[in-house]
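A single protein chain has been omitted; all remaining protein chains appear in their positions.
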């Protein structure tokens, strides 16, 4: 995208712009969900769309996730390309059957005869005291179940480019956006939630990890917030003479094993950081890949840092204790390099 | 339990006997679910209970999983000890909110003030052509989410002893029983689905793995069917002079890391076998533990064998291709030992 | 209401075809499972839910449907599939797990998808209703007069998806018709032990829509109320619920010990079989010659026999094909 005109956009505006461009391009694309209309999405994912496209194509639904996500399946079967929003990923339990038994499996069960070009977008993440039922990422919960692509971009550039890819993809894509990276006025203001975004439509491939910082001493794998924490930690590590390579996973499914294995070959040390629960999570999968395919490259045990298998507690000191952050990453990285 | 009177029982009868004994012992225990009454549970988990205890304590429900699993939470809050059956684990998607946002989290969110002594029992597993929506194990889907104990016994002895432990536990326990290990007359007849079971009540602790075969050359970790496949493979390996140690995980949460790590220390080689999906699954967690805490004990890469990230297909040759079995384990073990 | 002879004959032919299909399936299912029944054995392994006895529900409404209309069906799908015109060869091949099947053997009997005639089914109770809702939404968006029919059992009417979908269909005035086949049981649980009202058509009041009730497993009454419901939906007058009193002659699935019902319940039901009743009516009231019916029956049999032949003679998929079709491209 070199040489094209860019503006600084927040994450949410980048996402909404992607949807807008695709809706202009393809009349079969429409949006459905709770408060996606006048409100513009609780986390701004559909900002401005209702005003441009009206209630026929940007549809507020009742609080009936099973029905409207299931309806996306039925509409997709009819050649539409629905984008549905599950307001918080934490609500998946009321509608997971439609997502994983139907959306994810129908293409396979039909021997590829039924295409379901659906984007299920959903807000993830904590850190602002929204407690146990509104703060999860649940990356692995979705990534474990085959049939859906599961992506989780970390920058406005990727939010736009991967959303466009997701909409154009003929397969169901679970598109997780991190609340704190939306750049909303009413949350923590992070530099990372604003970025240069080209005006026109462009795609970022689904399924490619991104080496966001090169280094030779240790590989740190993160996703969304933990990528940004890792980058911050890397700066501090640099001052100690430690060169960390930071990989932004971006996509949980398909998973870019190659980029991770290449990096381990170079650094010989692996730290995986996740805002999801520790056990049976993303850190386990990445560590397992290292143990299976990169074992001889490792010069120290793999280290995993994630939410220590408790629900997200409400009170700030408790929540901060369970969430990964730059300081914790820094500490672990130093230990690992000295191992 | 040495010296007590035992009989040969099938898995389902062992389970049902555990429930019966606990219902006799504690009037607060009751059973609720679809076809748990006259039918005795589609997979025989409640055989004979309706006849003994009547419809007040063995309750057939409408096909309303959200309502009746949620009702178990409300009843448990009132001091009851409900056992609820989710007929197939594959149906979790219609009621997961009650399971993981409420049952699993309320004890924590209430600071331990609310106890939820609930057993959620559910049938898992494939191999008999029941296709994509009725053949899964979903071990990791449950194990990833904190707040529930998640167990999956492999023998009639453990089915009874762990069911009694689960009922007496003051925490929510997800009790997965494998259809093929129930010893039902209308499924494959496996030796493993029948076993010696003492008449009286006894407990087997939740959270302890079981070394079901000792060996020094390779550690094979399995659970339910894959444990039995591993034992079969171990016999064949023995003929080649390879001594496999086989660990029956039995409990996914809590996870007995110690037993696994001890075994790796001895054998230096690890093969993990799972009937669940490969990625972000049980094999990942066990491999990650090895990479994190047992790396220096490993003399070869960890190997994982599981369902290769596709839904379970219907047709027999397809299904057999994706499921692990003794032969595949044998092959992988030979490769690993020669690595 | 006057029903055309054509429609009557269409219904008769399809009821006959369904019955013959299911009888044949019941037989095929036992192959390889004798003398010891094993659900996973034989040319047709896995669960098998047959619809013998429930033909009126399927034909009474599908006679009003065209190819562009959508049908979603539950775990007991054969009668709906046949009435909707699903390719019988490919459907049967799928049930036998063959590569020529609708889903190349990946789906099986509970997972039949034929986009050519907009038919789908699935094994999760109630889950097909939202899919039909979505098809109805698409029809409205496209400005077409297409309707979507979702068949469910009476047990499914207590699943949350039922409520959510009907509320949305009513709210958006969509051409959705939910047909509830009240065959009296959800597996072993009788309707009185699952449902707080005598019949689900009264639940239409909860959505401000039309509710219809069809007594006595009667294809003619089913035809009549369905005609009204379908025409209303096509005219943009919104969704409706039809409950039909029907009967399953066989167990919930093949192999069901059926200890929950009286042994002679079914023989009483068979005495008033709707296919025989319709046959008699065609002869006595429509002056159709027995011989003409024989011709129809023979044609149906031949078609079904050919489908079984096609299925049996087709190849199994290659084992490695299990890894294909996860994603389309």
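As written, the chains take the letters A, B and C, and residue 1 is the first residue of each chain.
Keep in mind that, in the parts below, contacts are C-beta pairs under 8 Å (C-beta built on N, C-alpha and C of every residue); 3 or more make two chains touch, one makes a residue touch a chain.
These figures come from a predicted structure and were not determined experimentally.
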Touched by the hidden chain, restricted to displayed chains: A, B, C
Residue touching the undisplayed chain, where the options are B:18, B:106 or B:323: B:106
Sole residue of C:16, C:146 or C:162 that reaches the chain not shown, by the stated touch rule: C:162
Absent-chain contact - pick from B:147, B:161, B:281 or B:313: B:147
Residue, one of C:17, C:90 or C:203, that touches the chain absent here: C:203
Sole residue of B:10, B:45 or B:64 that reaches the chain not shown, by the stated touch rule: B:64
Residues in chain B touching the chain absent from view: 30, 56, 61-62, 64, 66-80, 82, 97-98, 101-102, 106-115, 146-147, 149, 170-171
Interface with the unshown chain - residue positions in chain C: 158-164, 166-168, 170-171, 193-197, 202-203, 205-209
Sites on chain A contacted by the missing partner chain, in the whole complex: 34-35, 37-39, 42, 60-64, 66, 90-91, 93-94, 127-134, 185-189, 308-311, 313-322
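As a working rule, only the chains that are shown with their structure count from here on.
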Centre-of-Cα separation between chain C and chain B, whole angstrom: 36
Geometric centre distance via CA averages, chain B-chain A, whole Å: 31
Multi-partner residues of chain B (each touching 2 or more other chains): 66, 90-91, 93-94, 131-133, 309-311, 313-314
Residues of chain C whose C-beta touches two or more other chains: 101, 103, 105-107, 111, 122, 124, 127, 160-161, 326
